[in-house]
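Heads up, this is only part of the complex; the chains shown haven't been moved.
Each chain carries a letter (A and B) given by its place in the written order, and its residues are counted from 1.
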Amino acid sequence: MSQDNWNRWGSEDERGALNHIDAASVKRAAALATTGQVISLTQPLSARTPFPPHRAGVQHFMGRSGGDYAAGARRPGGFQFAEDTLLMPAHIGTHIDALCHAWYDDQLYNGFPGAGTRGTTGASRCGIDKMGPIVTRGILLDIAAVRGSPLPDGTAIGVADLEQASRAAGGEPAKGDVVLIRTGWMERQSDAVRFDHEPGIDLAAALWLAEREVAVVGADNFAVEVLPFATGTVFPVHQRLIRDFGIPLLEGLVLQSLAETGRHTFLFAASPLPVVGGTGSPISPIAIL
Amino acid sequence: MSQDNWNRWGSEDERGALNHIDAASVKRAAALATTGQVISLTQPLSARTPFPPHRAGVQHFMGRSGGDYAAGARRPGGFQFAEDTLLMPAHIGTHIDALCHAWYDDQLYNGFPGAGTRGTTGASRCGIDKMGPIVTRGILLDIAAVRGSPLPDGTAIGVADLEQASRAAGGEPAKGDVVLIRTGWMERQSDAVRFDHEPGIDLAAALWLAEREVAVVGADNFAVEVLPFATGTVFPVHQRLIRDFGIPLLEGLVLQSLAETGRHTFLFAASPLPVVGGTGSPISPIAIL
């Protein structure tokens, strides 16, 4: 049982490694916006957005639409409008895991009780509403480029991969960075996405990132870490990064366009929906080059 | 029937005034990140988030939670997790209107047919998925400060107010800016929020902003424009800005903390959820000072 970053920012802290980001990080990151190019790192959300078997997909219900007017709806003052309702699991498409999302030994990050997250109230501690905006340097570790092609399912990305990709990126991830790991998984997907195997980082790679005091670890796959897991473990990277280090995971990123620019560091900006007591949020991260 | 910005960016354009933002805008805006302070402009989302009578509120359904483990759920490999599902209208809390949200004479922005938005498919044109990230200069026009206190419901903010607030901001809004108008409405709300009146801009003020070629108009109220409407009109600002000028509206902003910094211009970053065919999206905008 490890508690690496517990109490590092006080016994009441619910933001974990995001505390590695300070005003200086933000200013340094803003200076990376040298070309003014803006890239979305986000999957579209629709009934076609893939989801694992234990979850359900996005449902998009139209209320008022153009069809209503075609069918004779009134338009007082000429005004016409359309609107809709969205149903989705928090962990679908491009999304970020709150620190209440994963734990072990009945304790969340910073020692908060797991039982503080209930069906009636959601998470009393470490909910996604405690996270706030994320603005800092982003660094792309393009493992697919380093290895020469998208990684097959089940491929573990180890420390050596991260080191090699860091060299290609001009340096290792630094304190307060958002690390974006490109496996090529997202680009390989077609209709029948499977959620029981994927390329991703192994535990040693995760700890290497945590040692560098990064703020967030993201990837272009569905769970950041390699599946199947190492024998005898279940989501070991989730357990250690989220619960022990307080590092949120950013999943389902679209990194191909970013990779094609050749840029490895940039201003990263993203902000989850502050769902009170939520375990995560769909998110639309931006790379500003 | 006006079509101010139709065809300005080609007959297939679905992004409207966001085209006013170019790489130079982004670079200039990034240079405003001088202190590294980051401020969220977003309301929390929960069953308590106010909504108008013709809509329903947020529902947050927990699936797996700490309660399941307390009740004996298995934890293979020690792993414990919590997750949830979110139901919400697109136009709740802090949200942005897609260009398919409002129109008149059966035509959307750029002449696309209103009937292209249907119950089965959502918007075939000008959906929120066409919008992309918004990174540019933000400018706060603090009408509540100029007038000395939060504006009462029904107060029209006119051109003179915008001019006076612009002077306080060090200059008028410029091409490609996101304009954030603080009425003080948000800070005045308590339990029973009403959606039939609010302070907001009048049509002349809206056109003054459109002339300055701003990219987005936002406010800390629920509909940007003043309610009740001028006699004989219904959502005139929505009709003209969204449909004729292609200017998205950003509603339900939280601007008090930003106002308290004394800063009026800053790097603004926000990105809607790219819901395919959606009429809008909850959004978590960021001001970077």
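What we mean here is this: contacts are C-beta pairs under 8 Å (C-beta built on N, C-alpha and C of every residue); 3 or more make two chains touch, one makes a residue touch a chain.
Just so it is clear, the model here is predicted, and its values are computed rather than measured.
A single sequence accounts for all chains of the complex, and while 2 copies are shown, the assembly in the file contains 4.
Simple rule for what comes next: only the chains that are shown with their structure count from here on.
Between the two copies, chain A and chain B, the C-alpha superposition involves a rotation of 180 degrees in steps of 5.
Look at where the CA atoms of chain A average out and do the same for chain B: the two points lie 24 Å apart.
Chain B meets chain A in the complex at residues 22-27, 30-31, 33-40, 42-46, 48, 55-56, 58, 60, 62-63, 65-67, 69-70, 75-91, 100-106, 113-120, 122-123, 129, 132-133, 135, 229, 232-236, 238-239, 267, 269-280, 282, 284-286, 288.
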